[in-house]
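To start, the structure itself, in structure tokens.
In this view, the complex is presented without one of its protein chains, the others remaining in place.
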């Protein structure tokens, strides 16, 4: 893409701009959720949408996530392309039944007669003083459910290409946006329209000593830790999963074949988090290529991040800790 | 327990009898759910309860699982010991928010000021022509959530001791009862009252060639497959997890240290199912003890079991398939 | 034949409507009897009976325009989906879980209706989820300025779920072109209405800012009348309505249930006396549309259609297990 014009933006502006552009091109797209209208979303993702697209397409719903999910499913079955915003990932659970029992199963249960192209977008993740109910990671709960796709782009460039893919997808997609990355992560975003296919992980940093698999905010921390280690001659290969389901084990296994060591980092609770599946698939398929134990760094088994700064800091892995753990594994 | 008087019963009668006996001894215990009254529950777990304990303690609720969970939580915070029945595990999801956001977090979020001793019981699992919505396994979704305990006894003896423990537990417990085991699985149940501690797996069959970890219906299939293999001189050590969280990795790792091979069998969807966590913890802690890849046998990535007999058979692992897989691993 | 001041003429129903309605009631009743017989023979593991609900379903469905309007039914709506275009053979293909079952190709349990070409939205087991889908579809129809009304049906048990509350609220806020039908048969499996519904179902509509009506669900003309007024109202852009149709199911909840622990013989008997089919026959006789011979002929004809449909379905193929992993996603292979 060397010749392509780009614009430097942060994650949240990229999502805003991409969604607006797609809505300009396709009037089947409607957005619905709490405060998406006059307020433009609590994170400003739909800022200006009400004025530009009108209240038929920018629907402020009642405070009921089950309603949001259920009516979006109905709209999708009638040919619209609803983009349903869950204000915080933590508040998706009243809609859990509609998403996992309905959206996810509509194509399968109707033997391909119906399909359900709803895009569920939601801000997730911690490090923003959000405490127990504004910090959660929810990817594992949904990635376990057949019929759903779950993606979590961590850079503006990926967010644009994956958002376009998600809107066009003919099946339900859960699109996760890390709150802490919204303004923290900036990058050059190609101006042209492009797709990024789901199920392709990205090797964002090459290395031969240890493979580090992560996504979301943790991915950026891992890159930073790897850059630091590089000064000591340790080269980590850092992979951004980008998509949780479908999961690109090919890229991971190839890297593990090269480094023979792997560490998986995620901020969600460790037990049965995404790292469990990644570790299990490595153990099934590449056990004898490993020169060290599989290392998982995940959230402790407490209910998300507490509020007090002392406690929040305790919960979330930071770059120092990741650097230490990577070094330990590389030196194993 | 050689001297103890026992009675031979199936799983569902054991649960019925145990629950009734506990209710006789403690009037803080109330049961609530759909059809638990005059109907005695659709699986007859509360048969006769309405007559014996009266309608204040045996509460037929409206058809709203969120209500069932939410009022049970309120009762529990006020000192009762509610036993909330979700008619089928597949229908627990409208109550997901109350269970994971409320019940699970009440002790933690109140810094130990409140606690929430609700017992959620529910029939789960397939092989009963229940199709997509009467066959599901739900353990992984809840075991991921800190603050919940998730148990799934597979024998009448375990069910009694674990049900008593669950009722007395001062935190929320999800108690999973495999529908297919209800009448299929019989055993001698001690007449006296006893507890079985959570977080203790049971080695139900000893062996030195391969470790087989499972729970629920699959555990019984595994034992049968192992017995068959024994005729060919292959001895599998078969472990019944019994409790999913807390998870007894000690027993598993000890066995793996002996057999050096491990297979994990579960009927839930494989991706991010319980076997993922078990495999990951083995890969973290005992990688170099393994002489073969970790093998997971789990449900395919389709939304639970289809109805037609041809399709249902395709979904659920049977004893033949388990025997083959165990043999293959043993001979690896 | 019909006289000037006939009830049905006032309602805008023609003779062929009445005979059509009567025919669908018979079809549903005979399909039901047949499925129970198949269940007793061990050929149909799971049966959801409709008997008792025929007037409510056929009467309400008759107010909709096929090919244009949309149906979001629940599992008990066999008579309704027959009106919407299912044949008896289709019903039995679903009952047996055969490959050509139009609802799911044998993937779902019987009575989980769905068919895109017939505008019947795919349904599931979790109660009341379809009510929100109906609201979403109604929103979409309004957004597209399509001339279409959405109907959704549910039991009184279904009104307890949050989905129902959400759909009522959303429909009221956006004045959606839809009609909510509650087939209130007084029981949700064993749970009596008095433990299910505080207040009343129809009485709740007002709280959401639109009309609610109570009707006799065993009276097909009353069911039709209330439905027609509500559908017309929705089509005219005046917003949603809620219609509660009181009725009773003649059998247990499903073949897995046994109603004797929670309903008295006398109560069941009393309601069987109010059977909607003889009741409609009385009306049809009173307007000289049928007589004994005509009844006999129509009964024979529909019974034969049912027998034939059941037979053809029984002989049809099961789905190929090689297809079991198809259609989880449109574009990803699984397993």
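Here the chain labels run A, B and C in written order, and each chain numbers its own residues starting at 1.
Everything below uses one rule, namely that contacts are C-beta pairs under 8 Å (C-beta built on N, C-alpha and C of every residue); 3 or more make two chains touch, one makes a residue touch a chain.
As the structure is a computational prediction, the values presented were derived from the model and not from experiment.
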item: Left-out chain, listing which of the shown chains it touches; value: A, B, C
item: Residue touching the undisplayed chain, where the options are B:9, B:39, B:105 or B:301; value: B:105
item: Touch criterion as defined above, residue of C:88, C:136, C:166 or C:215 at the omitted chain; value: C:166
item: Which residue of A:74, A:117, A:130 or A:292 touches the chain not shown here; value: A:130
item: Of B:31, B:45, B:73 or B:297, the residue in touch with the unshown chain; value: B:73
item: Interface with the unshown chain - residue positions in subunit C; value: 160-166, 168-173, 194-200, 203-210
item: For subunit A, the residues touching the chain missing from this view; value: 34-35, 37-40, 42, 60-64, 66-67, 90-91, 93-94, 129-134, 300-303, 306-311, 313-315
item: On subunit B, residues whose C-beta touches the chain left out of the figure; value: 30, 56-57, 59, 61-62, 64, 66-67, 69-80, 82, 94, 97-98, 101-102, 105-115, 146-147, 149, 169-171, 199, 246
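As a convention for this text, only the chains that are shown with their structure count from here on.
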item: Most central chain, judged by mean C-alpha position against the global CA mean; value: B
item: Separation of subunit A from subunit C, taking each centre as the mean of its C-alpha atoms, in whole Å; value: 42
item: Inter-centroid spacing, subunit C versus subunit B (mean Cα positions, whole Å); value: 37
item: For subunit C, residues that touch 2 or more chains besides their own; value: 104, 107-108, 112, 124, 126, 162-163, 328, 334
item: For subunit B, residues that touch 2 or more chains besides their own; value: 66, 90, 93-94, 132-133, 301-303
